[in-house]
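Missing here is one protein chain; the remaining ones are kept as they sit in the complex.
Chain nomenclature is as follows: A and B, assigned in order of appearance, with residue numbering initiated at 1 for each chain independently.
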Amino acid sequence: MSSRTGTGFWIGFVVVVAALAVVPLGLPEFWRKFLTEILIWGLLAMSSDILIGYTGMVSFGHSAFFGLGLYGAAAALLVMRSPNLWVALAVGLGAASLVAVFVAYFATRLRDIYFAISTFVFSQIFYVIIFTWTDVTGGENGLYFTQPPFTIPGIFSARFSTVSLHWFVLAVVALSYLALRRITQSPFGMVLQSIRENEPRTRAIGYHVERYKIVAVLLSGLFAGLSGTLYAIQHRFAAPDFVFFTVSGEVVIFNVMGGMGTLVGPLVGAATFLLLREGLSRFWTEYYLIPLGITFILMVIFMPQGLLGFWKRRLNQ
Amino acid sequence: MLTLADVHTHYAKSHILHGISLEVKPGEVVGLLGRNGVGKSTTLKSVMGLVRPSKGRVTFEGHDITGLPAHKIAHLGIAYVPEDRRIFKLLSVIENLRTGLDRPGLTEARRRALLDKVYESFPVLGERKSQLGGTLSGGEQQMLAIARAMMLEPKIILLDEPTEGLMPRMVSQIRDIIARLHRDGVAILLVEQDVGLTLGASSRCYIMEKGLIRHHAPSADLKADPSVIHQYMGV
Partner (left out) sequence: MFEQILVQTVNGLVNGMVLALVASGLTLIFGIMDVVNFAHGDLVMLGGFTGAVTVAQTGNFWLGLLVAALAIAVFGALLQVTTLRPLIGRDPLTTIIATFGVSLVLQKYALWQFGPTARNIPQPIPGQFELFYLQYPWYRLGAAVMAGAIIGGLYLFLKYGKYGIWIRATTQDRIMASAMGIPVPLVHTGVFAIGSAMAAASGVLFAPLASVTQTMGAEFTLRAFSVVVVGGMGNLGGSILAALFISLLEAYASLVVSPSQAVIVSFVVLILTLLFRPTGLFVPTPK
């Protein structure tokens, strides 16, 4: 990586983040919230890219990480007498990482389609538990709770406005992106990509493939859980729908639309998908999935590198 | 009858064939010699349509067959006996043979005749008709692979290392089979490590090295002057 492209990246990064910070000021309330939501789903999309794009492990169960982050934060916010943002984040991350440990264990033993099917099954197990354990999870009705204020312990505390919440989410997502980018470009990330390209060869060179896969799943689950907690904080409710398979499926769509293995791609994919859904569903209600689904299939066949695939190197280095 | 003109083939990113040109005339047995990994098997696969040449032309009886799907090439009269035999292990012997018999335009009488002929040439296959292909010995599997190819009534058979891993007694049987096919007018493109067998069975030989044909001579000449063989094969 030359210093010129390095500088180029940072300039681009600062411009995009600054734009994302300023734009909401000029947007109506609805679109401001919408932009925040795009960032949250974008984080979920990036988290899955670690597995799907970089390691070649297609997860059909990211709703489990997301949902557990969501319900973890919900639990913390409901139990605490004065809801605390950081505790909610910590509990959400803790819950998501518990699932991640579980899935990581399986990831060492299952490959390819078997991994994909079992992640699907896991998320469905959590869905059934949350859906039927009405006493604790509220079942179908979900859980409602209050939004915690933004606090810096001992110094500062203020209620979130839609703008300050947006900034907070933007900060978390931007930092997460930098962290994920760092991880994927590190020697560790290179090993993950080498597993994707040729697992037996990576093993033969002497890498302990299982350990790398475990860490990849843990990282992916952690960042997915983080997006779940952010969602809890923005929307102040948790429902089993967010643990359902539909969410996992959308995560896969984000990856394919944006371009797997590019980090930015899945984020762009999420934004594209959500915008298309918002726009198309006004005309076609839920039938928007018919044209969107057909587009998705065509992209899998003819454009497997996704919208941003062409730009992969330019944007990510 | 079968002509390769400047055929290049790639596997993934590696360039295996660097421009192969050769010819097999009707009813002729032609040998293709060379060390391991020089591209002999890839040459046969490129003819059969199992790998697609990136450049060059393969023609058979005047048809350009480059890049045709394998089953269409088989229907034109080219049969393939692969190096590892590739018997359908979970099909019985008769079912293995039937994979080449269930094609349009084949009368019941003709089917019977083809089967009878195979059982006559390979009595052991007749005895093991309903045994699973995977339970046959190596030599029997090789015979089944050749017999299966004969079901297509081919004009040419691409024969890849038929004696590999076989006992000497089996090797001489293979030699007889090749001779019999030749008598019946079937052309053969023979890839084989056993130089003696190849030179004995064929009228001409091509010698390959690193994806190229380096030498081409009548087999009798190669037998008379083994120095060329020594040079390229290291025997």
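The rule is simple: a residue touches a chain if its C-beta (ideal position, glycine included) is under 8 Å from a C-beta of that chain, and two chains touch if they have at least 3 such contacts.
In this text, all values refer to a predicted model and were calculated from it rather than measured experimentally.
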| item | value |
| --- | --- |
| Of B:I65, B:L115, B:L152 or B:I229, the residue in touch with the unshown chain | B:L152 |
| For chain B, residues in touch with the removed chain | 48-50, 69-71, 74-75, 79-80, 82, 86, 88-91, 95, 98-100, 102-103, 148, 151-152 |
| Positions on chain A where the hidden chain makes contact | 56, 58, 60, 106, 109-110, 112-114, 116-118, 120-122, 124-125, 128-129, 131-132, 245, 249, 252-253, 256, 286-287, 289-290, 292-294, 296-297, 300-302, 304 |
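Operating definition for what follows: only the chains that are shown with their structure count from here on.
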| item | value |
| --- | --- |
| Chain centre separation (chain A, chain B; CA means) in Å | 55 |
